[in-house]
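Every protein chain of the complex appears in place save one, which is left out.
Chain lettering (A, B and C) follows the sequence in which the chains are written, and residue indices restart at 1 in each chain.
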Amino acid sequence: MEVSIFTKLDSLDRRWIFAFQALVFCIVILNPVGLALNVGDQVRTAFEAIESLPEGSIVWFATDYQAANAAELEPAAIAIFKHCMQKNLRVISGSTWPEGGAMMSRLINYVAPEFPDKEYGVDYLNLGYRPGGQVWLQQLTDDLPAAVGGIDHFGDPISAYPIMEGLEVIQDVAMIIGIHVGTPGTPEYIRVITDPHNVPMITVLPAVSVAVTMPYLASGQLVSIVASLRGGAEYELISGFSGTAMTGMDSQSFMNLTIVIFVILGNIGFFYNKYKEGSSGGGGDNV
Amino acid sequence: MKREGPIALLMISGVLYIVSVMLASPVMEPVAATLDDWYKIVVGFINLVGIISLTQVNGRAVLRKSSGWFYNALLIVVLYGYIILGLVGGVGNVAFTRIYDNILTPILMTIFSTLTFWIGSAAYRAFRAKNLDAAILLVAGIVVMIGRVTLGSAISPAIPKAAEWILNFPTVAGMRAIEMGAAIGGIVLALRMITGLERSFMSND
Amino acid sequence: MIKEGMLLTFILEVLMGIALLVLVSRARAGKKIPVIHEIAGLTALQEAVGRATEMGTPIMFVPGKGDLADAQTYAALPVLDYVAKSCAEYDTRIIVPTGVAVVHPVADAVTRQAFQAAGKGDSYRETDVRFINEQNWAWAAGITGIMEREKVAAQILFGAFWAESLFLAESGNRAGAMQIAGTASTSQIPFFVAACDYTLIGQEIFAASAYLNPEPSTTGGLVVQDWGKMLGLALVILGAILATFGNNTLAEFMLK
Partner (left out) sequence: MSNDIWVWIGAILTLGTYSVLYKDNPVYRVLEALFVAILAGHSVVINWFNFQKPTIVNRLGEGKELIVVIPLLLAALMYFRYSRKFAWLARYPMAFLMGIGAAYVLTKNLKPMFLTQARATMLPLWVPGDFGATINNWVVVLGVASVLTYFFFTVKKTGPVHGFSRIGRIYLMIAFGALFADTVLGRVSVTLVRFQFLLNDWLGLGI
């Protein structure tokens, strides 16, 4: 019996979809179209907030993520880091995630070559991971040097570093850049540090966390959300530090288009079968 | 002592902490700081539990020669090899960071990236307009999917606007209500713990 | 004196605490307290057990990736108890892959006790409650491995989940298992809704567990939660009406 193409559309093997997606990635990466990118309100707000910080202010990078998330978040983090260096701000990072110290080292490796006159311990510092999650964040609000045990990620005493001057508690920082993907993350920072002590925070988030975090932005508990690779691309554009995110925008467009096309094809197949058989087909769900 | 002791410790430490944080009393203030410090030390020193469990599970599989025991053996060898490498050489040691950056990182990133493919096939299979609820999910999803990428503004500036609106208003409302409910749920659970009503964490007799 | 900015928190929590204790003691004394009405997906749990029994293949119950400080874990355990009891009754195997070391012994005890309660203590297999791994992806990969080898009839995902949610649900689908999910991890709900046959959304899992295990403390807790949400509803509506007339007394009071 001949099976109609529409019937097949209802139940393609997922591996065909995988293969098609991979093909689209290859084509778009090798032939970029260069669709225009506009800087959105969120990234503009974030940029202006950092732009307005006085020289010498401390910016706290909360590197609470791991290598799996680096691809999505690093472009934004790098662009913001570079912007901070350009504005002569001091960048200090600490993490509630065991991988956080390694992530800050990666960021430093990307940023340092462009600013040869900036020095570790003077302009930026990696305090690394400490256990305790939000309890450690609470300790940062009481006595920051004690909370980190007086040492940085590499075990060297922080008292020797000029960058620590004037930093007794985390409330002394001018801005928190929360690079967050899970728990502990943005909610913990809001509950323990930013909300009770009115410290402004910009979060760099993976797309999956954006919708969940939006209520905190709408209520004014966050300054801005720099979302995903797109946020990174916009920040690269507005700050003038070109990076890798821009090149990704075309692929995102076409991959989303691909998925939308598959969704539409699936629905055509679904309705065709329903029309033919008078009964529903395909994988059931109760949506 | 097997049940009452832990419950008593839970209640005392919890109540002490709450009192010292909520009361504006200089006498109680250091109590919270001390408890914070202790908490961090306990958390920081129980981390080997995970490693012991990992060793147990995989070691047992090796000893029993269960199917695929080779992978379990490999895991244990690499785990302890890497720990020794790190402890001897320090955090900054080249081999230690090389393995993290050039072996772990690509694997982890790639595993994470397979989600793109899973998400594609899940969307294809599940986003069917079977009923009103599904149709709403589908339409909102498609508008946001197209509206949040550069292609959306290339087609029509109205699409990104619609996507932004969906995210800024109905989505914020829905998420906010979920968050408020979750806050209350968490507080009730905490109240049940601190009053000794919730004890299922001790049911491993 | 209560610290500034803590007053409202203090008052509301004391009220909630009192309400909880009163409700629990009333329930314990056999007096009437509000009952739980709305339960989604429960018939589906029975359907899953039935399907597994018919096919003669096991059921997989995944209790999530939350630890013992996570409310969702406490919501998953009574459901595990319920499903395990049904499985014991129908002599169907249940496999429970755990991914949190501290949860593992608890899940083991719950399953074992469920079998004993059904009078089938002998048919409980210790190796079916398995600790896989603390690392999300290794845990998820382990589960999908079991799914393929054991040809499970149904997969029940209950509790806290992270990015691995879709991976689990899609592999379950690939293996042709019937799938029921319940999570309050908001960012993962859409994937379960998309890939599973039945999904309990957010706080529905707490209601389900209280309904399945109507014990005074859980039921009382759920009633207090409802009252909290009603308070939220009242605040929002009243506040919006006041704001319409330019009055922000209530909004200011919220910061006390």
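Methods note: a contact is a pair of C-beta atoms (placed from the backbone, for glycine too) under 8 Å apart; a residue touches a chain by one contact, two chains touch by 3 or more.
Treat the numbers as computed from the prediction; the structure is a model and nothing was measured.
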| item | value |
| --- | --- |
| Which displayed chains the hidden chain touches across the whole complex | A, B, C |
| Option touching the unshown chain, where A:Gly40, A:Gly178 or A:Pro215 are the choices | A:Pro215 |
| From A:His83, A:Arg106 or A:Arg130, residue that would touch the chain that is not displayed | A:Arg130 |
| Touching residues on chain C - with respect to the absent chain | 5-6, 8-9, 12-13, 34-39, 68-69, 102, 105, 133-135, 137-138, 141, 144-145, 148, 186-187, 189-191, 193-194, 201-204, 207, 210, 222-223, 225-226, 228-230, 232-233, 235-237, 239-244, 246, 248, 250-251, 254-255 |
| Missing-partner contacts on chain A, residue numbers | 15, 18, 22, 25-26, 29-31, 68-69, 71-72, 98-99, 101-102, 128-131, 134-135, 138, 149-151, 153, 155, 187, 190-192, 195-196, 206-208, 210-212, 215-216, 218-221, 227-230, 244, 247-248, 251-252, 255-256, 259, 287 |
| Residues belonging to chain B that touch the chain removed from view | 1-2, 5-7, 9-15, 17-18, 21-22, 34-39, 41-52, 54, 68, 71-72, 74-83, 86-87, 90-91, 96, 98-100, 102-104, 106-117, 119-120, 123, 132-134, 136-145, 148-149, 163, 166-184, 186-187, 189-191, 193-194, 201-202, 204-205 |
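Here is the rule we go by: only the chains that are shown with their structure count from here on.
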| item | value |
| --- | --- |
| Chain occupying the most central position, where position means C-alpha average | B |
| Computed distance of Cα centres, chain C from chain B, in Å | 16 |
| Distance from the mean Cα position of chain C to that of chain A, given in whole angstrom | 29 |
| Per-residue overlap in chain A, given as positions that touch at least 2 other chains | 14, 211-212, 283, 285, 287 |
| Shared interface positions of chain B, touching two or more other chains | 108, 111-112, 119, 121, 123, 125-127, 137, 175, 179 |
| Of chain A, residues touching chain B in the complex | 12, 14, 17-18, 21-22, 35-38, 66-71, 101-102, 105-106, 128, 130-133, 135-136, 138-139, 142, 153-155, 210-212, 214-215, 218-219, 230, 249-250, 252-260, 262-263, 265-267, 270-271, 280, 282-283, 285, 287 |
| Chain C-facing residues of chain B, complex | 21-24, 49-50, 53-54, 57, 108, 111-112, 114-115, 118-119, 121-123, 125-127, 137, 175, 177-182, 184-189, 191-192, 195, 197-198, 200-201, 203-205 |
| Residues of chain C defined as touching chain A within the complex | 5, 162-163, 170, 173-174, 186-187, 193-199 |
